[in-house]
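The structure under discussion is supplied below as structure tokens; questions concerning it will follow.
Yeah, one chain of the complex is gone here, protein chain that is, but the others are all in their spots.
In order of appearance the chains are A, B and C, and numbering begins at 1 in each one.
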Amino acid sequence: MPTAEITFLEAIRQALQRLLRERSEVVLYGQDIGSFGGAFKVTAGLQKEFGAARVFDTPISESAILGSAIGMATQGLRPVVEMQFADFMMTAVHQLLNNASTLHYRTGIAAPMTVRAPCGGGFGGGPFHSEELETFFCHMPGIKVVYPAFPADARALLYSAVMDPNPVVYLENKYLYRHVKEWLPNDWMPTPLGVARVCRPGTDAVVLTYGAMVHEALRAAEQLAAEDVGEVMVLDLRTLKPLDTDAIVAAVAATNRVLIVHEGWHTSGFGAELAAVVAERAFHLLDAPVGRLTAPDCPIPFAPELEKAYRPDAEKIHKALVELLEY
Amino acid sequence: MPTAEITFLEAIRQALQRLLRERSEVVLYGQDIGSFGGAFKVTAGLQKEFGAARVFDTPISESAILGSAIGMATQGLRPVVEMQFADFMMTAVHQLLNNASTLHYRTGIAAPMTVRAPCGGGFGGGPFHSEELETFFCHMPGIKVVYPAFPADARALLYSAVMDPNPVVYLENKYLYRHVKEWLPNDWMPTPLGVARVCRPGTDAVVLTYGAMVHEALRAAEQLAAEDVGEVMVLDLRTLKPLDTDAIVAAVAATNRVLIVHEGWHTSGFGAELAAVVAERAFHLLDAPVGRLTAPDCPIPFAPELEKAYRPDAEKIHKALVELLEY
Amino acid sequence: MNRKADISKDAALAMLRCMLLARRIEERMVRLYHQGQIFGGVYTGIGQEAIGTATTSAAGPDDLFAPCIRDMTVHVGRGTTALTIFRQFLGRVTGPTRGRDGNVHYGEIERGVFSMISHLGAMLPVVTGGVMARRRLGRDTIGFAYIGDGGTSTGDFHEAINFAAVLDVPVIFVVENNQFAYSTPTSYQFRCKNLVERAAGYGIEGFTADGNDAWALRELVSKLAAKMRQQPRPVLLVCETLRMRGHGEHDDASYIPRELLAAWAKRDPIALLRERITQAQFATATELAALEQAVQTEVDESYQQALNDPLPDAATLTEGVYADG
Partner (left out) sequence: MNRKADISKDAALAMLRCMLLARRIEERMVRLYHQGQIFGGVYTGIGQEAIGTATTSAAGPDDLFAPCIRDMTVHVGRGTTALTIFRQFLGRVTGPTRGRDGNVHYGEIERGVFSMISHLGAMLPVVTGGVMARRRLGRDTIGFAYIGDGGTSTGDFHEAINFAAVLDVPVIFVVENNQFAYSTPTSYQFRCKNLVERAAGYGIEGFTADGNDAWALRELVSKLAAKMRQQPRPVLLVCETLRMRGHGEHDDASYIPRELLAAWAKRDPIALLRERITQAQFATATELAALEQAVQTEVDESYQQALNDPLPDAATLTEGVYADG
């Protein structure tokens, strides 16, 4: 099977391209995504290949973008809209929370729409271009939330997200776009939403995480193994809603120690939900308190010195795991 | 000391009235809050007493309301704005999350503003007039979140919220407005934010809760005591951010069993944060898994049969506590 | 007045029936509310029936609609029955939202009608997107989006109209200026003389109309719709009317001057259309009385039937949050 080494970004582009090829009902729109290819060039070349009727630019109107996608999705299209940065989605979150998330429950009408939202920091984006907002989306009934960490998953899960009959928020960690590559087959199958993946086995503790932090956790786990401190499992959640709680409980059962890691704010971050699930469902399996390693509750600072202190990384995870293993 | 029996709603009105009297920098605005007195009549009579320069109506523009409050608060006034329903604040949440919540951290400029937001259900308000959104606000760095359950607290905490130098979201559970009364002194002192209150002592379990659910929990606890099943403590958190974690840990230490109750959605609800805090800080004190009794992850239904099933109440809390005590 | 009747007898009588049916249903709901028999609130469009009536009457079968809280005549005009409406308002499991909502937030999408959410303005981009989809799929759809004078102050009003203008989406943005937004007169919502002045800023055409004259409004909308099907562009249509009751039935509307109410009561849209029909000799007094009677019977029977319908089962609470793959 022919393979190629592709970036996380290229994986997303391939999924969009395949969707546009195979599914005439798929349309892409957003700010600057047409001939310009988007702020991150994820849609580069797609307008040229599929025409401006299927890949098009819009005014800077997040609520009109999300609202129109809902209307389209009920009328036979499958819109995939891009928010230029996840941060800007907050100007229109009522469209998701009230319109999209309640629609099927109230009316029985499905709205198969996907919102692609580049998120996360680590590159000097500062307080308004680095936000991690997954906990907001996970709190909304009727919304699914996908957050891949690897090119293979980015590609395979995006296809499934778009084909899902529900509104899906698909979070793209910007740090991964060009930092993460994989050798992947040119032929690929979509993978189902809602399934976590053990991306490193381990018996002494488990890190529950997603997105860019999966890679930091893997680095920390490798180091701990190299140092003979312990074997730490890394569970990549991949989909935050629906959440693969069985995989979480199984991971806790196998390790009895849990560290939760994410890049978003601490209080009411998605890690709180993960900790609560563990406390409810796997309490009897725990040998130590559930730990959360997250960003602190402060705006995302710009200066590299500050952002490095702000953002969890392999080093901090390593330290937290050492403490957890010693408990 | 002269006292009077006042409703929760009247308590809020008294706090606003006193603020307007004592603090010339306080202004009130929002939709229909002037001569009409607001959708719930919380501001009834205030425009008449203080004039339209200090109590005034605005267009239906939530972002302009919140954004202008930020600007005012930096320039010497102390705006108290009313959202007609908390649900509608979601049309402008970027003003809170990005503008208000980051301002002091970025610039050192304080924004003493208060957003009053009627929330919660139990009266057939349906999916768009019953939302519980506290978890969103608690996730924002730089924002404080107050959620009183009794008239005395509503009055005393609102005063403190308005005098706080930070943006405060002050949540008013609509069910409490007219359902809850207390005999209170006409003279009163503000109470500090961030302090929980044991409103029923107990040794066998603790219910961590806030808002309307405090009253349901109290009812359940009384019944359990009457039935000789157990003595359940009820901890009214009163302020969700900053959270009184010491009081939580002390309550767990005294009871070893925890039930968390709130009226909002389950996944990533504020109960997740509470469960996580318990799992992190009080793990060794627990004799049973931390339980969460919340609304399910579905839009708030209108029909009374459905809303009753949707909303936690004394009966459901009673059942959950019986199970918890038997664990 | 003696004007050329572009409007057929059938269309005129259908409009009258539409308004009468909505009026009678709403009157019933008002009565029930004040008898304490309603869970939740009651919001009516009494006095504003001509707008939904005329626009749906002028529309085509494939068109899409996003009505607001006072637009029962949009539903009735698209064929939603009194029975369906009572089932909705009484929270019956047989209603369009199966009791999940019990208020004005309903719509039968198979008739082209979206189910509104409360957030003012939020439906305007939704209908815009629906029209975009249908047209891409080859249907000759135009959209009708309704919004109150107060709703024009929302960011969504602006974003949606501008979006439709830039993307050439044929939607009629119908502003129902009923002179009040809850308790506030329009001076608290805008400072232009007439909201039609907003059209130029979007590079689209704007029109004003008497919102109580269904006959004339239908003629205007027919022309606009025909043109938009040729040249797909949005338009802004501002209809002047008055809210004849409180915001909801909990509100006595004491802030609306009594003389204003009295003046508009003389321009009741049902009476105006009845007059037009009589002038056009489309129906005799006896025929009109029979129509009224038929409507009343339909309302009475539908209400009784809905009352007997089952309430939702609590066990179904969490069903259907997600659509099945």
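Keep this in mind: a contact is a pair of C-beta atoms (placed from the backbone, for glycine too) under 8 Å apart; a residue touches a chain by one contact, two chains touch by 3 or more.
Keep in mind that this is a model prediction, so the values were computed, not measured.
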item	value
Hidden-chain contact residue, picked from the options C:Thr97, C:Ser118, C:Ser153 or C:Asn212	C:Ser153
Chain not shown: contacting residue from B:Ala53, B:Met189 or B:Ala226	B:Ala53
Contact footprint on subunit A, counting only the chain that is left out	31-32, 35-36, 39, 57-63, 85, 87-88, 90-91, 123-129, 296-299, 301-306, 308-310
Touch residues of subunit C, complete complex, unshown partner	153-159, 162-163, 165-166, 187-193, 195, 197-204
Hidden partner chain, residues of subunit B it touches	27, 53, 56, 58-59, 61-77, 79, 94-95, 98-99, 102-112, 141-142, 144, 164-166
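We adopt the following convention: only the chains that are shown with their structure count from here on.
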item	value
Whole-Å gap separating subunit A and subunit B, where each centre is the average of the chain's CA atoms	31
Inter-chain centre distance, subunit B versus subunit C - centres from mean C-alpha coordinates, in Å	37
Distance between the centres, which are taken as Cα means, of subunit C and subunit A, whole angstrom	41
Junction residues of subunit A, two or more chains touched	63, 94, 98, 102, 105-106, 141-142
Per-residue multi-chain contacts in subunit C, two or more chains	97, 100-101, 105, 117-119, 122, 155-156, 321
